[in-house]
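Working notes for the structure below.
A protein chain is absent from this complex, but the other protein chains hold their places.
Take a look at chain A:
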Amino acid sequence: MPLFYFDFTQNDVVNDDTTGQELADLATAKREAVKALAEIAAEEIPRDGKLFLSVTVCDHRRDICFTAKLTFEPS
C-alpha cells in the first residue's frame, strides 16, 4: 500500500508527520485527513478561542496531494 504523510497545523504550530501512514489509495488518504480534521476540531473548539487547523496530505516523495483548512472564529 502507498505511504502518505499527514502534516497538521494548529494555529501557529506546525506538526510534521515523521512516520507516515500506509493507506489503500489517495481517496482513502483524503477521507482519513478530513475525518481527522473534524475529530481534532471537535476536541479543540470547546477549549475556547480562535482555531485554525489545516492538514496537508503528501505522497511518499513528499509531493503535496491535498490540503484542507478549517477556521473557527467565535465573536
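The rule is simple: contacts are C-beta pairs under 8 Å (C-beta built on N, C-alpha and C of every residue); 3 or more make two chains touch, one makes a residue touch a chain; residues count from 1.
Operating definition for what follows: contacts and distances are computed from a predicted model.
Enquirer: Any idea which of "SbsA Ig-like domain-containing protein", "guanylate cyclase", "Secreted protein" or "HTH crp-type domain-containing protein" UniProt assigns to the chain that's been left out?
Expert: "HTH crp-type domain-containing protein"
Enquirer: If the hidden chain were put back, which residues of chain A would touch it?
Expert: Output for chain A: 6, 8, 15, 17-19, 21, 23, 32-33, 35-36, 39-40, 43, 55.
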